[in-house]
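Removed from the display is one protein chain of the complex; every other protein chain stays in position.
What follows is subunit A.
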Amino acid sequence: MATSSVSKGCFVFKPNFKKRKISVPIEDYFNKGKNASEDSKLRFETYQLIWQQMKSETERLQEELNKNLFDSLVEFLQTSHSGLWKNSKDWSCEIKLREIPTAALVLGVNVTDHDLTLRSLTEVLQNNVTPYVVSLQAKDCPDMKHFLQKLVSQLMDCKVDVQSKEKESVQVIQKNVHYSMDSLSAWYMSVTQKTDPKMPRKKRTSSSQWQSPPVVLILKDMESFTTKVLQDFIIISSQHLHEFPLILIFGIATSPVVIHRLLPHAVSSLLCIELFQSLSCKEHLTTVLDKLLLTTQFPFKLSEKVLQILTNIFLYHDFSIQNFIKGLQLSLLEHFYSQPLSVLCCNLPEAKRRIRFLSANQCENIRRLPSFRRYVEKQSSEKQVALLTSDKFLKEETQSLLENLHVYHKNYFLVLRCLHQFTSSLPKYPLGRQIRELYCMCLEKNIWDSEEYASVLQLLRLLAKDELMAMLQNCFKLFQSSSGKELGNTAKKIEEFLAQFQSLDAETKEEEDTSQSQSKGLQKTDLYHLQKSLLEMKELRSTSKRQTKFEVLREQVVSFVDSLVREYLLPPDTQPLHETLYFSSAHTLRQHLNAAPRIALHTALNNPYYYLKNEALRSEEGCIPNVAPDICIAYKLHLECSRLINLVDWSEAFATVVTAAEKMDANSVTSEERNEIIHARFIRAVSELELLGFIKPTKQKTDHVARLTWGGC
């Protein structure tokens, strides 16, 4: 083989240039894998389109979410910087001059998302505050020299971006191998002077601070910097602050306390720290879900299981939005890759157009969809025949079904949000606090069959008036904002309810009057009569309690919500053609995103039948047959041992098993040679187990190996 050698570990293959030019377009990989499936090119294009839209949407969301944070940061930078350059005669200013303005930016534990946030921060700063924005990572700066080197080289780059004219001066400095703070400040002076050579010196101090823009240094992962480097840098740069206006931004993943843990008081007193908190990643997720999935903007949808897996990975593994998006991308890709009818997963007019061009094969595919078959079964027999035989009729029907599906989604999300309004503030959150939990439940089954839903209705029946009205108000806004005509009545109805509630106020007063008049009727009587009348009143009140107008109205509202839910929140798998839009293969997603290599290894060793479907390997629980692959047998035997394993015993046990297996098939080889071979097989199995990390050689005892796992695995 060309790629194995005893002297080399890397092999470069470079086909000649002409050949390389004929590179295969990506679409080809999309269709070749599945042998000539339908419309693969179109599907791939749709995939790319939707993915691009989703991606830009998430980026936009990210920007929006970070806007507040960035605004306040920019403001902080501007004020602190202007403070720095005011006339420095003041004593307090003198002190301030020694303090480096610092923004501690608490970003949360989702380290993987920080990069994106900080990158957009850099952009914002470059646009609004200063061209000199440098971000450093701990892994680039193991010591002071590298730190300064990186800082200088990045600063030069910034400069080049802004003004390419000054290349000469930049190059001069870059040749300078010796980086120091002095050279930096000298560079800074030269650069700032050069930018505005016409501006007289006096003016600079007074009018605008922007002639001398600050240098912003972002330390991306403050925690992992070496303390020594940080301390030294801060001390040195505070000395130079008057000629080199530095502003620090610390990216912090844990908590702000870490600053004081890393820096001693003497150093941290040189900083003027202000704390900024970024949006929590959970809120971020909620927005992303809200804008990507709970909307009709994107036709692509996730089934309950898939959504569950993605959110679980997010909540229990990494809190990383980026990973969540990656999961989304993968499911989108898988959907378009595996489902030929996903070609219909686009906006409605386009889908309708595409239906017209569907091939006969694709029509068959539609007929094969389980949801469509269920739908056909419900139709009258003539229609059934027509659907199953005529492609034209089928296409028309598909068009209308698809339209229904889109309408269904439109209503679905409205009603879902409406229901969320009602349930999100109930005590104990029976249907979850976040809309994603509610969504998952609704996707899974008929929500009204669940116990939680029943308890929600119970709780709704106990709501006070103002709470109920607030909820109704919100719902009203929701329905009004949507342009859909289908639910126009609903908005009207809610408005009516609201009006009724308002008019209740007046009525309640009257009611009070009547009850008062009743109480007036209580007159002096003997004990017996008193008791009797009290009992009567009690009965009266208990009956009248049900009858209060408010309660009646509340009951009406609850049943109204209930009817909405029952009508519109049907789970999607009841809808014909839902397979075209919903990605449901949760298994593949889990396999590729959240794999368990250890379990796979163990299964392969412990139960080879799982992979090799040979009847000879079938065995009862836990045992493995002696014909199993050598490594499985060796593994099984090693499980019996404690910390150390005697190789001799192991090899003999192995030989016993293997000879027993070989006895069955006739063997012509002489026994000595056979023993040799078995020994060789044992050696192979052992070294494979070593490679896999189950055992390692040990010096504790001769010819022993140490076991690296314990218990069963």
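Throughout what follows, contacts are C-beta pairs under 8 Å (C-beta built on N, C-alpha and C of every residue); 3 or more make two chains touch, one makes a residue touch a chain; residues count from 1.
Convention: contacts and distances are computed from a predicted model.
Matching "Fructose-bisphosphate aldolase", "Origin recognition complex subunit 2", "Annexin D1" or "Alkylglycerone-phosphate synthase" against the UniProt entry of the left-out chain gives the name "Origin recognition complex subunit 2". Residue A:4 is the one among A:4, A:380, A:481 or A:671 that touches the chain not shown. Of A:241, A:405, A:475 or A:637, it is A:637 that touches the chain left out of the display.
Although one chain is not shown, part of subunit A still touches it, namely residues 1, 3-4, 6, 8-15, 19-20, 22-24, 26, 29-30, 32-33, 111-112, 139-140, 318, 320, 322-323, 326, 329-330, 333, 337, 591-608, 610-614, 616-617, 619-627, 629, 631, 633, 636-637, 639-654, 656-657, 659-661, 663, 669, 675-677, 679-684, 686-688, 690-694, 697, 701-705, 707-713.
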